[in-house]
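With one protein chain removed, the remaining protein chains of the complex are shown where they sit.
Think of it as A and B in the order they're written, each chain with its own count starting at 1.
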Amino acid sequence: MNLIWLIPCLPLFGFLVLLVAGRKLGDPGAGWWGTGVVAASFLVVVKVFFDLLALPEEERSLTQTLFTWIPSGSFEVSIGFLADPLSILMCLFITGIGALIHLYSIGYMKGDEKFSKFFLYLNLFLASMLLLVLGDNLLLTFLGWEGVGTCSYLLISFWHTDPANASAGKKAFVTNRIGDFGFMLGTFLVWITVGSINYADIGPAAPMIAGGTATAIALLFFLGAVGKSAQLPLSVWLPDAMAGPTPVSALIHAATMVTAGVYLITRLNPIMAQAGWANDVIAWTGAITALVAASIAIAQTDIKKVLAYSTVSQLGYMFLAVGTQTYVAGIFHMVTHAFFKALLFLGAGSVIMAMSHEQDMRKFGNLRKYLPVTFATFMIGWLAISGIPPLAGFWSKDEVLAGAFNAGPAGPVLWFIGLLVALMTAFYMTRVVIMTFYGSEKWRLTDDPHEAAESADLESEEVESEELVTASVAAAAHGDGHDDHHGLSPDHTPQESHWTMTAPLVILAGLSILGGAINLPFGSDFKRLEHWLEPTLAYEHELPPVPVLVLLACAAIAVASLGIFLAYLVYSKQKIAVEKIERPVLAHAWYIDETYAKVAGGPGEAGFQGLADFDGTVVDGAVNGVGAGVLGIGNKLRPIQSGFVRSYALGISIGGALLLAFIVTRMNL
Amino acid sequence: MLALNETWYLVLAAMIFTIGSVGLLTRKNPLVMFMCVELMLNAVNLTFVTFSKALDDIAGQAIVFFVMVVAAAEVVVGLGIIVAIMRRRQGANADDISLMRG
Partner (left out) sequence: MRVEMFTFLLTAAICLAGSAGVVLLRNPVHNALSLVATLFGVAVLFIQQGAYFLAAIQVIVYAGAIVILFLFVIMLLGVDKAEGIDRDPILGQRTAAIAAGVAILGLSLTALLSVGSRVTGQASTLAAIDGSEPNINALAKVLFTDYVFAFEITSVLLTVAVVGAVVLSRKAGSAIDVAEFPEGTTADLLQAKHDAAAVEQEVLEEVATEDETPEGEAETTEEALR
């Protein structure tokens, strides 16, 4: 029994039902329905997983072709699914974490007027994501790729009445277009070179591809991956994407969609094996992105922005891994990252909920007293991402770093950058934890004059409505779209979230602790993930020998501890001035956004204006000239159309006679 | 005496076709023009059947069947148009209806 088709079709079915009856199901019915279909899909994935496990290692690849989608000469695309170790691994954590986040969203989105629409988008997203992963050819993957992009756009601007959210969605969409362009060109090039876009054909054909062509294909697909996975220079959209609801940030912009680029590169590893220096480009892009993003995360005050830059930085790690052709490490880190980053985002969401949608960490503090479950799980996420053994993050990060160390002459440099990133990661995550869960309850301080006025107004009941107006005006005047002042009053008492929100936190915390167990470096028997992925990987770079591995691991642990200690000194003991660390250049994200805006607004705009002028005069001139010419000729020919039907018939007759004459002359009489 | 073969039929069909086409071009009464079109269609049907027999292929007769269906549909719509026009202009002929000129 082949059930692969059910995996993406279940969420799609959920989407269709919500489309028709979403409003009827309402709150929380629509949420439970959405969660249910994803959970069912997860069960199907588990079933397929065990089916695969039952097969001998070399045959672990099930394909299911539903029908031919585009039959066009020798170019034929079918709707077919490929379930092999790589795609099923992806499906496992996509549907698993997806179901948890759906469950979480029931609590998080409670009372939202677009409750059912949220789940409708989430289900559509999961259907597209599963299509992306399971598609057995590049075009089907592209369909999913665009689908997740669309859902990402819809969900980022979910609360689109705020212009900032709407423009954040637009930014994500436009930035992704640049990457998609690379994806499409890559697909065309594969079609020209291999003559097929099915993965089953690309794999065997890859060794025959010439080095230069393979490099070009690799770079084009990497451009697509850069857009989707928010690497430099296209990383600007992901931090803004935090405008969406927090479960969306956790699911789409941390755990699943943004890792699609890593998946794509891993899926095309037979081509990458031929691609030569394109791999170095990938590795260096990953390393530099990781470094830059981690440095920016240090100076952010919005809790979700810290996590967003952290995600960009961790994605950099994954690209570092696939660039050094240690795909197992990349996928391993992708899985563990999905666990702990989803956990951190959901924990942050729980905090944000408890603080009346306030996201500024400067207003948090001492929340461990009020949110025990969130606190405990967040601590686990913190330790996992910081790289403290034996939590999941340590093992995967260590493998990425070890792979980088062994990658040719530049390896140690890449390794050192990775180590620096690990230091920063431990530092900024400790900063988040201290600012949020320890220290004094800073939202009770009323040093801000605006808030003081607000609290004074709150006491007098009769001016309440007037106060609301002034507050909203003031908030608008602040101009900071992400800092919604949802009335966090000094006498606010945070409350722990509903069980639908804490249950996913607990499960994800468990996974963050144990996730490393899927690939432990203690010997061949423990490397389960590596064995599992082996059939899908054409080439895997060796890790360094064991003594070196141990040394590298010790260095990583030392650096992580150092990062935590430094952050403790700065934010808890206040031995070092905060201003020395949080430089403005970091807070402004190295002015990358500003530079893009300047370029696009200055020389870019002039260039586009030039193009527009060219279009207005030359292109339109040609078009209008053709039009005028046709009009003139038409006026000359008008009398021929006399309106007498018999004249027309005569024309036909004469034409027929002439045709007949032509035939007769060709008859070899 | 000459033997009867396909050419006889084809020549006859060509004659009927020519008469029909000349009639179509010269007559002004739209009804008669329609009849001339029917003549031409019949001539063509005759060639189809002739070739069907000569080439031993039943498909030729199938096509005649379709031609007849199309002719029936055409007559229904065509006569409908003529009736509609005649209602507005009594005794109009084909040349009177020349509004759609350039």
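Here are a few things to note about the model shown:
The rule is simple: a contact is a pair of C-beta atoms (placed from the backbone, for glycine too) under 8 Å apart; a residue touches a chain by one contact, two chains touch by 3 or more.
Just so it is clear, the model here is predicted, and its values are computed rather than measured.
Interface residues of chain B facing the missing partner chain: 1-12, 14-23, 25-29, 31-32, 34-36, 38-39, 42, 45-46, 49-59, 61-62, 64-66, 68-77, 79-84, 86-88, 91, 93, 95. Listed for chain A, the residues touching the missing chain in the whole complex are 644, 646-647, 650, 653-654, 656-657, 660-661, 663-664, 667, 669.
Here is the rule we use: only the chains that are shown with their structure count from here on.
With each centre defined as the average position of its C-alpha atoms, the distance from chain A to chain B rounds to 67 Å. Contacts from chain A toward chain B in the complex involve residues 637-646, 649-650, 653.
Interface residues of chain B, counted against chain A in their complex, comprise 21, 24-25, 28, 33, 94-95, 97-102.
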